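Reading through the structure tokens given below for one structure.
All protein chains but one are shown in place.
So, chain A:
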Amino acid sequence: MLYREAGDFKTSYQADNQTFPIRFDRVGLRVVLVLALGVVPFFINDYWANAVALPFLIYAIAAIGLNILVGFCGQVSLGTGGFMAVGAYATYKLMTAFPEVSIIIHVLLAGGITAGVGVLFGLPSLRIKGFYLAVATLAAQFFLVWLFNRVPWFYNYSASGQISAPEREVLGYAVTGPNAEAWVTYLFCLLFLIFAAVVARNLTRGTMGRSWMGIRDMDIAAEIIGVNPLSAKLSAFAVSSFFIGIAGALFFAVYLGAVEVGEAFGINKSFLVLFMIIIGGLGRIGGSLMGAAFLVLLPVLLKNVLVGSLGWPTDLAAHLEFMIVGALIVTFLVAEPHGLAQLWRVAKEKLRLWPFPH
């Protein structure tokens, strides 16, 4: 009854083009934004920030980035971990080289640098497709991790080979380093996520997004219409890597604080983010958020239920957690191969007619 579009007429193409055509959705979005920006920061503590909020926000940015490449442009990539590492090391080098410049600029610049690296490793996509391209991007993953491990310049010749983020402030509040408070880091990452989501949505609904999707769905037809495959594919790599680089920068500087590249940005990161967008829904910005939420929140939830409520031993719970998450992923994908976003959409279609489906 509540959720419907009856009477919600559009009289201009501008109104017809908006992201959320149904009023109920728009109101809902505003409520969520007010809660996330205005209420949560007052209640968040270290546990919630570090176990739930920060990983979700940061992985969501990475998933949005990867979704642009895989979901919208159809170019499979397994180099996400490596590109996140580029973002992390770029911020580290920038933070230590220019301590007086704001960290916001450093994070954005790190995204830009990652975009350049992404374009470089995207060049093979002009000749190869599908699984073969995935293998080529795998090379990026291994090469980049090796590079940051082996070339001491990247970690400023520190004895441990680790990089650790020095303390940096935004408007007088520490966002990195040991003194950063939970609500500051939360808000910092949230603003980047909102930025990423808005930009990604705008790019994918316009000319650029249509040329990406054209290349994904039928590259020959796209080319005959006037899409330059070179610039479409490389721009997808650039935009995708830009967001992944930002995610890597935040992951290192704000979330972990200190990073050893092989551990933090290994191949399992690439797979994790890829699973997020597959479970969430390829080619949908909302799907990236849902996938990230699913894979970040579910383990935390299971741990709390199994260890906290049922009192099981931690190691047993950890093993079971893997099995349950795995089983749930399979179940979800069998039930809805197009991911959580599609599930959500179907639910909304049903809701539109509820409670009078005929």
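Assume a residue touches a chain if its C-beta (ideal position, glycine included) is under 8 Å from a C-beta of that chain, and two chains touch if they have at least 3 such contacts; residues count from 1.
Here, contacts and distances are computed from a predicted model.
Consult the UniProt record of the chain that does not appear here and report its protein name from "Sarcosine oxidase gamma subunit", "Xanthine dehydrogenase", "Sulfate/thiosulfate import ATP-binding protein CysA" or "Acyl carrier protein".
Record says "Sulfate/thiosulfate import ATP-binding protein CysA".
Just one of A:E167, A:E181, A:E223 or A:E260 touches the chain that is missing; which is it?
A:E223
Quick one: which of A:M213, A:L302 or A:A341 touches the chain that's been left out?
Within the whole complex, the residue contacting the unshown chain is A:M213.
With the missing chain put back, one of A:I104, A:V119 or A:V199 would touch it. Which one?
Reading the full complex, the residue touching the unseen chain is A:V199.
I need the residue numbers on chain A that touch the omitted chain, in ascending order.
Touching the chain left out of view, chain A contributes residues 12-14, 17, 199, 202-203, 205-208, 210-211, 213-214, 216-218, 220-229, 235, 283.
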